[in-house]
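Note that one protein chain is taken out, while the other chains of the complex remain in position.
On to chain A.
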Amino acid sequence: MIAYTIRRLLLAIPVMFGILVVTFTLSRMIPGDPCKAMLGEKATAEVCDRFRAQYGLDKPIPVQLGIYMGNVLKGDFGMSIRFSRPVTIILIERLPTTIELGLTSLMIAVLVGIPAGILSAVKRNSIIDVITMVGANIGVSMPVYWLGLILAYVFALLLKDTPFWLPPTGRLSAGLVSVPFYQVLGWEFPKESFRYHLVEFISNLYILNSLLTRDWVVLKDAIQHLILPSVALSTIPLAIIARMTRSSMLEVLKQDYIRAARAKGLLRGTVIFKHAFRNALLPIVTIIGIQVGTLFAGAVLTETIFGLAGVGRILFEAITARDFPIIQAFTVVIAAGYVIANLIVDLSYVLIDPRIRLE
């Protein structure tokens, strides 16, 4: 299994490069000019030439691609055209926000969706089943931006001055600062070093960072800020997971070995959670893996509504500004997230079902 994991990770490298080539080419095929987008419609040809030369956009596209690939191999994703800062730095700032949001949403979706699906399957055709599945259908059909606005309205405005009030925007309340854990611990790294980037990245995961620094005030505040956006983002995956769990459980509960397990004298609950659930897990895990994509797509809207400076929002801004280095780098990061999610799904198959062998 370790050999398989390594092979899969190595295989991911050509996939990443393929994605890089495709995004590189496609982003240059979008009509529009980064110079006009940045400097305005009235920029003269002369100014634009200089602008293009500065960002290497005057060279033929295959040459640009070659240079870019070379830089990426060195770990350099280039300079953002729009923000005039290294893309790597922007990634380190932005990615943790999206990871925190995505993981929290996925956690909500799994922790609520799976029990709801099991309950629904076990109490098939009962009132509970009907309510759960109607709820799931509403969840699937509810647009993220609409639910987000409603949640923000209810919890930030209507419930203002009650204990149920929740902040509708940002990651932390004004005045609060999440002090990076490495500073608290007194670690020092040379700027620009890989280790510095790494600890900076980790410290931008506010929940993890505040756990490391034991700053409970920041932790509570960060969690409060996460609740509304992650609930909004989780509804669609939650509903899909609940429906998949229900149908998978119903399928398994019909099997001979379930009846045989009952004939052994096992109580119904044991049969459901021990014998049935593990067999029902395969399709559920598969669908959870697929939801990672839904989460990234939903993150664009959620981050915009809740004022979160994450990957989704910057990608949207970068596309409007024809900020090629950002588009490329963030697409690859999203693709990597997908590849890793799928790898985890495939590896978990082996743990769930002994009949599956990874070759």
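A few notes on this one:
The criterion applied here is as follows: contacts are C-beta pairs under 8 Å (C-beta built on N, C-alpha and C of every residue); 3 or more make two chains touch, one makes a residue touch a chain; residues count from 1.
Just so we're on the same page, contacts and distances are computed from a predicted model.
Of the candidates "Transketolase", "Methionine ABC transporter ATP-binding protein", "Monovalent cation/H+ antiporter subunit C" or "Dihydroorotate dehydrogenase B (NAD(+)), electron transfer subunit", the chain left out of this view carries the UniProt protein name "Methionine ABC transporter ATP-binding protein".
Only one residue from A:Arg85, A:Arg195, A:Lys220 or A:Arg259 touches the chain missing from this view: A:Arg259.
Shown as candidates are A:Gln64, A:Gln224 or A:Asn279; the residue that touches the absent chain is A:Asn279.
Hidden from this view is one chain, which touches chain A at 255-257, 259-268, 275, 278-279, 352-355.
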